[in-house]
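Only one protein chain is missing; all other protein chains are in place.
Order as written gives the chain letters A, B and C; numbering starts at 1 within each chain.
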Amino acid sequence: MDLAGLLAFNVLTGIATLVLITLGLGVIYGMMRIINLAHGEFMMLGAYTAVMASGAGVNIWIAMLVLPPLVVGVIGLVLERTVIRFLYGRMMDTMLATWGVSLGLIGLVTTLYGNVVRGVSTPVGSFDIGRYGASLYSLVIMATALGALAAMFGLLRFTKFGLILRATMQNPRMAAALGVQPNRIYMATFALGAALAGLAGGILAPISGVSPAMGAAYVARAFITVLGGGPAIITGTGLASGLFGTINELVSFKTTPVIGDVALLAAAILLIRLLPQGITGRYLRRSL
Amino acid sequence: MTLPVPTGLNGVPLRPLIEARGVTMRFGGVTAVAGVDFTLGEVELRCLIGPNGAGKSTFFKILTGQLKPTEGRIALRGTDITGAEPHAIARLGVGIKTQVPNVFNGLSVHENVFVAASRRKSLARTRAIVDETLTRLGLTGIARREVGQLAHGQRQWVEIATVLAQEPELILLDEPAAGMTHEEVHRTAALIREINRTHALIVVEHDMPFIRMIAKTVTVFNQGRILVEDEVDAVLADRRVRDVYLGKQAA
Amino acid sequence: MTPTVFRPSGAGLRSAAGFLATLALGLALLFGAPHTLDTFGLVQCTGFAALAMFGLSQGFVWGFAGVMSFGQAAFLGLGGYAYAVAVLNLGDSTLPVLCAIAVPMLFAALLGYFMFYGRISDAYIGVITLTVSVILFQLVNATSGSQYRIGAAELGGFNGIPAIPALNLPGHPGEPLDTDGIWYAAMGALILVYVVLRAVLASRFGRVVVAIRENETRAQLIGYDPRLYKLLAFTIAAGVAGLAGCLYANWGGFISPTVFGLPMSAQVIIYVLVGGLGTLVGPMLGAVLIQALIITAGSQSVLDSNLGLGLVLVGFVLLVPQGLVPVLRGLSWRLIERRAGKAAPGPLATETAR
Partner (left out) sequence: MTRGAMNRREALKLGMAAAAGTVSAPFVSRAGLAAEPIKLGSLLDGSGALGLEGKRMIETTEYAVELLNKAGGLLGRPIQLIAYDTQSTMQLYTQYAQQLALKDKVDVIQGGITSASREAIRPIFGRSKTLYFYNTQYEGGVCDRNVFCTGSTPAQTVNHIVDYGLKNWGKKAYIVAADYNYGHITASWMTKFMKDGGGSVAGTDFFPLDVTNFSSAISRIQQAQPTLVLSALVGANHSGFYRQWDAAGMKAKIPLASSVFGLGDELTTMDPSTTDGIVTCYGWYNDLDTPASKAFVSGMQAKFGADVTDLSELDTATYEGIMFWAEAVKKAGSVERDKVIAALEGGISIESPTGTVTMDGATHHTIRNTYLARPKNRKWEILATFPNSFPADTGGACDLLKNPRMNKQFTPDLKG
């Protein structure tokens, strides 16, 4: 069945995309309990970085995979120092402030670059699944998503920074008692989350139009996938992306992308109602 | 004293007010309360003591419906209330002052008591209860102050006032004397004795002189189980009780 | 029942004075505006009144019931669409106005039951309301084409429903109100809703709602069921938002799925935040200020309106988290008292805020 192959391929692409757009939000939410509503705009900044850099003649792979996380990570760091750090422990206020940051970034980019849709071309070609054509670039997305998950796992599991992160996550006061400054950790975490969002923006730039308001299309999906996944960042993001991505792609194929999106969101609401702690809050609690 | 108080280890009351049978509470691998059998008669005053982590507060949470026991049943005047919602249990006449002051910080003292008193009562009746309660607890002078800005001890009094204003049959007090001055402790003890003329109470406390002031029967918790249950003097003289408390507080 | 029943006496007086001042100002606007403003000014103010009512809805549910609804626009949209569909089918506008209130309330009751009785935590309620409004937006947005119609009303998808008949006096369909009439209806309704919400907050029900916001556990332990009170407050707010949607549809004679959109939910949160959380006047004031800012930004195109809103939002969260009205009130009372030679007694910011 060529069609089944194509469908499976699309489902995997959808899952990988969801993993990429969710991971950065999940890191910030999981570690700091901050719902970062500027996440979509961090992606937008990543996409702009990719477009600008490739326009300036930088190698496309560097422009997509290296520069966006660096640039957006630094921007995240600056925002954490200037806005977010004053609001720790005030969940609603951080939500509102990051929302303000989101609107402000849309406005700023519109003012600087105009409300124009830009794009970079896909750096790789296509291949055939039986008699159907499919984009090789989807493989790049899958590889990046897997790479990002693996890197996060490695970071949390095997490095000192990861150990400190996990400790801070469990109990900030305990970590402080061990001589770790929670502030430093939060700063680094926020920058890391921003960098991951930037990476997602950079990698998705070639297949979606890059415009100041592009982030809005992603944030609700990313948001609800994080909550559906629950506290274990990597396992949770992976499982929730798998579930929602499959639902989205299959329903989209059978009906329309709108109904596909609605199905994703409705499934997520049901999941949260049944498992308020998310998938990994109920099961697999010991995972990362 | 107008009412005879049916107490004592062997003097189990004919008609228990509240009765817990085999109540067990597990959190993951930890068993906070393990198979507790507990009975309290009408208008009885009981003190619960025991070291930190013995399961006293958890037991209170189970009695008030804030936690659902893993095993066991609880009955209030013969009605099964196991796993009922906290508000439903409160409506059946159970009031609790929690360990940490649990008040409406943004409201005034008067409003706190008013909200507690006003459930399903006429406005005139509510006002009467509020005035009476405020006077009884000596809160009239600060009735218009915002509770969030009061001292810890005062907030404890406000919380006790809200519990009384709700006119419960059974009152649970979790460490009512904590953080109070010597003089306040005495007032609290007097108040508890006064309340006990008409109401049943369960009091959790660490302050042994305070226990002596109010207690007749004492139940000792240790590691989620009931260690001893006896007259206050007998309990305080018990070697096992001294052991579990050793290093904690000299009786 | 008066708001002074169980209120610190000084703050009670101030609060009553504030209420009367707001009422007087509202009535002065109601009867004064048609004589001082030209048609356009009046149309503009009618729009402000509709959005101010939307602000009241969010201000009530968030500021007093403590329910963080990130998708209040869902009820605005439902109200607007319910009115449009009903009035296009029925002609007379009386029943459609009731529909505009009832449909969102019904929807809120179902959604609220699902959320509050499902023990969903506060932050997740924000997420779920937001997601529900996104779902509604997407569904209504996908109703282009003549197959999507309810009776005589084509839903029109992205295009929305144009040429919605305006309100008429009960029993006189076909004689829609003119600009003045719609202004009286909108501003009159705003004043009425403000007074009703004040009364609700002064009632025992209102006190319990506020008490639950302050301490849900304590409220439970004295015998109140927080789920029920939150559900009722959420439903009332949805009705207010629905009425706002009805006025909004009347204002432009047009409604489209953008009323369900995230920007709409965002704006109303900003109204409340800027005006003052925990007040009723604040959200109305915030609505007018922010709306004026958006319109000015659009006609000047000097400052991007998103950039402006973003800066306002971040600025208020960081610097004036309590909002304008509490700050201004505190200042003005202090001034008055100083002039009267009295020392400002006690803390008044939070008390007068209600």
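What we mean here is this: contacts are C-beta pairs under 8 Å (C-beta built on N, C-alpha and C of every residue); 3 or more make two chains touch, one makes a residue touch a chain.
Just so we're clear, the structure is a prediction, and the values are computed from it rather than from any experiment.
Considering the intact complex, the chain excluded from display touches A, C.
The residue touching the chain not shown here, chosen from C:16, C:43, C:169 or C:195, is C:43. Within the full complex, the residue among C:92, C:214 or C:304 touching the omitted chain is C:304. Of the candidate positions C:79, C:160 or C:226, contact with the unshown chain belongs to C:160. The chain omitted from view is touched by exactly one of A:66, A:167, A:213 or A:275, namely A:213. Residue-level contact of chain A with the missing chain is found at 3, 6-7, 10, 13-14, 17, 110, 114-119, 121-122, 125-128, 132-138, 206-209, 211, 213-214, 216-217, 249, 252-253, 256-258, 260. Interface residues of chain C with the unshown chain, by the touch rule above, are 34-41, 43-45, 47, 138, 141-142, 144-145, 156-160, 162-163, 251-254, 256, 258, 292, 295-296, 298-301, 304-305.
Heads up, the rule we're going with is that only the chains that are shown with their structure count from here on.
If you sketch which chains touch which, the chains link end to end in a single open path, with no loop closing it. Distance from chain A peaks, on a Cα-centroid basis, for B. Work out the mean CA point of chain B and of chain C, and you get 43 Å between them. Rounded to whole angstrom, the centroid-to-centroid distance between chain A and chain B, based on C-alpha atoms, equals 49 Å. Multi-chain contact residues, meaning those touching two or more other chains, do not occur anywhere in chain C. Of all residues in chain B, none touches two or more other chains. The residues of chain C lying in touch with chain B in their complex are 6-10, 204, 207-208, 210-211, 213-215, 217-226, 346-347, 350-351. Chain A makes touch with chain C in their complex at residues 35, 83, 86-87, 91-93, 95-97, 99-108, 110-111, 216, 220, 223-224, 227, 256, 258-259, 261-262, 265-266, 268-269, 272-273, 276.
Residues 64, 66, 85-88, 90-91, 95-96, 98, 102-108, 110-112, 114-116, 118-119, 123, 130, 144-146, 149, 159, 162-163, 166 of chain B are the ones that touch chain C when the two sit in their complex.
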